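The complex appears here minus one protein chain, its other protein chains still in place.
Up next, subunit A:
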Amino acid sequence: VLALVSARSCPKPIKGEKKKRWPVPLLGELCDSSGVWISTVGRMEIVHVYTKLRSEFGRQCLLSDRPAELLVDVPPDPSLALQFIQKTPRDQALQACRDMSEHQVNTERFESDSCGINHVEGGWPKDVNPQEVEQTIRFRKKVEKDESYINSILQLGSVMEHCIRQNNAVDIYQVYFEEEEEVEEAPDAPSAKTINVFRDPNEVKRTVTGLSWHPDGGRKLAAAYSCLEFQKTSKDMSLDSYIWDIENPNRPEMTLKPASSLICLDYNPKDPHTLVGGCYNGQIAYWDTRRGSQPVEVSSVEQSHRDPVYKIIWLQSKTGTDTFSASTDGQVLWWDVRRLSEPTERLVLDLSREGNLDRALGAISLEFESTMPTKFMVGTEQGVVVSCNRKAKTPAEKIVCTYDSHHGPVYALQRNPFFPKNFLTVGDWTARIWSEDIKESSIMWTRYQMSYLTDACWSPVRPSVFFTVKMDGVLDVWDILFKQNEPTLSLKVCDEALYSLRVQDNGRLVACGSQQGGATLLEISSGLSTLQKNEKSLLAAMFERETKREKILEARQRELRLKERSRSEQSREEDVGREDGEDSPDQLISRAQKDFYSVVETELRRRRDREDQENRVRTH
């Protein structure tokens, strides 16, 4: 018989039941006559008493015997033996040894922090207070009287004297041949080594889509993280971007918290504390690093871009607060960071000069050179580079000319810092160098590479060196004075695609950002980052030569076209050459058909003749 009783009340004997009374502790444990304990936790006031005979708590198992039953009988089938071949003897290897398994373990990244230790005078015995001068003097005097002290000092003294005299006898660091000039070292082979890798601290890794060096000495690197793949952003993807101190790769120095992930950002070259960034949702945000991680001001959503802002650059102005941004919605907007509620100017990249947004080309890169403040260039998704003049009177005149550059989006666009008339574009599988005057084609270009090029920039110290990054994780350094058909140095930085690249102003440090959020910092060998003799003049001569070549080709093309036009005006007959571009598709098809049938017929005829000949030979 079991009974659950309240913890507070004493168990009262229930009528008609004889059971042993056990002491009831506070927790309300109870035991019945057959020795089963039930315990209740907590103090319950409500009482419900169950009574049931123990023997009724479920039936016991009743087992019974029964005879053996045959379930399955499979007799041997000798015919199956024919499918097997007897093979004796058979080699079987056996090794009597302990089973071992191999397991690799990699410890977690150990974060170390440097800090100094303050050595305070210590080691004093408990009874001596180091602050008390008298006590310390007394202690010292006591030690000096010690026998072992005297002995050891005498011994150490003699050893020490030997070394001192040794030092005085010969100066082992004496410099011989001080007046000789230093031998010119042979230029070391081009190389680059990775210094640090700054990894995205978040769980979900985002691509490093934008990088910007701190303008003052380049001790800090700002990196913009976002996920540009369509619909690949997950809810728990962090929106933060970071500023890294290049000495400390463990932790970002500062976090920037925009409302939507940043695609690009730029440090203000005049004021190293301010940054401006373009967001995935089209807004522009302005930060002051002294004021914390939140943007000081964000542009209003209605007036901003309708597509992600792919590039934003600070402009040269008296106030130092102007910037402009470009996005694939076809607009280039100018902003004053003091008032981001609406752009100061707007340009629609419509080549028909009507300002029609539907026909506008999506902008994906922007170029601005402070030595030429009125001109700027935009690289578009359609592979066209548009050169614009900011100071034009009417919006229609803003677009000056276009260069048909690549088969795909122009991902990078930059003027050569030493020769501003020439600029570098990167898109599809090539990198091309252009001269402003030649609009038909680039003056120099690389071979089609094995993977897509995603970003490029000129070296700020050497006019003939530029860097490119590719989707297979390779960083290429091109020195066009040294080798033009392939990169001077090709480095595999990481296994995933590289999306962004920035060279620091001293030309030695290069940062590239990868798809998994790792920004790698590399140092380029001195050969590639110091100006060589006559480099500028050689490069100028090269650019001139290539430009002249293109000009000549362009002139020839023009001549040919004029001749062609005049010829087709004279005669209506089409030439048997391949120069007709005026044929209609039907005429082409009928001509192709005619050619085909004539070829087939001649072949058949030839075969028949050969057969006849052979028959004649055989019958003879």
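Quick note on the criterion: contacts are C-beta pairs under 8 Å (C-beta built on N, C-alpha and C of every residue); 3 or more make two chains touch, one makes a residue touch a chain; residues count from 1.
One rule holds in what follows: contacts and distances are computed from a predicted model.
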{"item": "Chain excluded from display, named as in UniProt, from \"ATP synthase subunit d, mitochondrial\", \"Dynein light chain roadblock\", \"Isocitrate dehydrogenase V\" or \"Glutaredoxin-C11\"", "value": "\"Dynein light chain roadblock\""}
{"item": "Contact partner of the left-out chain, one of A:Val143, A:Met450 or A:Leu604", "value": "A:Val143"}
{"item": "Sole contact to the chain not displayed, among A:Arg165, A:Lys235, A:Arg565 or A:Arg618", "value": "A:Arg165"}
{"item": "Among A:Asn129, A:Gln155, A:Asn248 or A:Gln557, the residue in touch with the chain that has been omitted", "value": "A:Gln155"}
{"item": "Residues in subunit A touching the chain absent from view", "value": "119, 121-124, 139-140, 143-145, 148-150, 152-161, 163-165, 167-168, 171, 173"}
